[in-house]
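Single-structure report; data block below.
Moving on to chain A:
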Amino acid sequence: MNVVIVLLALLGSVWLLAVVEGWTTTGRLSLSAPLLSGLAHLGRESIVPRTPDRLFFEAAPILFLIVAVLGVTVLPLAPTLVIADLATGALFINAALAYVLVALIMAGWGPNGAYAMIGGWRFLGQLIAYAMLIVMPITAVAMRAESLVTTVIVASQESLWNIVYQPLGFVLFFIAAMALAFRAPFDLPIAEGELGGGVDAEYTGVRRAVLRLARLTLVVTLAAATVVFYLGGWHGPLLPPWAWSLIKTLAVAVSMLLVGRYLPRIREADLMRWCWTLGIPLALVNIIIVGLLVLVVS
Partner candidate 1 sequence: MYAQAFFVAIFGLAAIGFGVWVFRTSSMVRSALALLFSQTAVGCMFLAMQTEFLGVLQIMMMATEMSIMAIFMVMFMMDPGGLGGMDMTHQKRFSIGAGVIAGGVAIAVALLADWGPVTPQAPDAAMQTRELGMELLGRSMLIFETAGITILTAMIAATAVAIPVQTLANGGDKEDSE
Partner candidate 2 sequence: MTAVLIVALVTGAILFGIGVYGALSQTNLVMIMMGVELILAGALVNLVAFWRFLHPESYSGQMFVLVVMTVMAVEMAVGFGVAIARFRAKGSVEMEEAGDLKG
Partner candidate 3 sequence: MSAVLLPILPPLIAALAVLLLRRGGPGLALAGATLSLAGSLWLLVRVGGGQPETFLLPGLPEMPLRLVAGPLTALLTVAVATVGTFVLIHAVGYMKRESGLVRFYAIMSLFLAAMQALVLAGDWVLLLATWELIGMCSYLLIGFWFQRPEAADAAGRAFLYTRSADLGLYVAVFMLIGATGTSEIAPSLEAGGSTSTAAGLLLLLAAMGKSAQVPLQDWLMRAMAGPTPVSALLHSATLVAAGAILLIRSAPLLSPEALFFVGLVGGITTVAAGVIALAERDLKRLLAASTASQYGLMLIAVGAGVPLAALLHLLAHAAIKSALFLAAGDFQHARGGTGFDQLEGVGRARPWTFASFAVAALALAGIPPLSGFFSKDAVIAAALSAQGFAWLGPLALVGTLLTGAYMARSLRLLWRGPDETLAVAGGAWMRAGILGLVVPAAGLGLAFGSIEAILDLSMPDEGIGVVLLGLFAGLGGLLLGSLVSAQRLLGPIHQWAESGLSIAGGLAAWVGRPAMAVARGCERLEQGLYVTVLRTGHASLVVANLVRAGDERRINGLIFALVAGVQAMGARARTLQSGLIHHSLAISAVASAVTLVVLFLASLSF
């Protein structure tokens, strides 16, 4: 039962998000645009490049979609409304997101094309760097909740949301989430300008549709994770918990898209340097601060 509800919620939010994305790119806000473009993709001819690594080529989009959805399974919409309330939920999300990398490497390697492969390797560096910025802030969050269980983490924010409790962690996590979802300005793996679409380049038709769906799903997943870890999950006045979760998630996701719209794309080297030389130390500082706070408060 939970599974169905959560997946429907996910699907709905993905659809809304697609609408917003269409608006950010074309400027027209039409609810039907995502469905139409999806149908168009299905209708188009799906080209397979010469001498691909067929297995990877086919498997990549599906794996991508699966891991994006897997990430959601541990994120609660409401105190009971969660697919798998794992004892190690916070860690599980990282595990799931790590496989986005695998999926993209497969997608980059599979089609046997230079741009795609470059895109894949680019994402390798990008994810390895920014996965740290996902894990370390989550560590701080888990330190406050004294648990890895997502529902407990949300419950721990009832009095005070983590965005107030550890703003530094939130900023880092948000940036890392955008980098992980390779939204602009971090969309180097699929940079239209330089790589002619990068990972996406060789994909057409239904496979491309799956890819884009998976990517939007990933955005939603990350947004939901942000909500769970920093924005107090289902906590909120008046409205029922699940509603609050959805609203917050959508807000975060849209904000990700909008931020991307107004910022220029970043050079790969700069992206890396900032992460390693600035982000990681800041994350460590965040952990120390939160640790001190926890010690003081308790």
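Selection rule: all candidates are chains of the complex that A comes from, given by their letters.
By definition in this document, a contact is a pair of C-beta atoms (placed from the backbone, for glycine too) under 8 Å apart; a residue touches a chain by one contact, two chains touch by 3 or more; residues count from 1.
All figures in this text were calculated on a predicted structure; none of them were measured in a lab.
Between chain A and the candidates 1, 2 or 3, touch in this complex occurs only with 1. Chain A makes touch with candidate 1 in their complex at residues 51, 53, 55-56, 86-88, 91-92, 94-95, 98-99, 101-102, 105-106, 109, 112, 121, 124-125, 127-129, 131-132, 147-149, 269, 272-273, 276.
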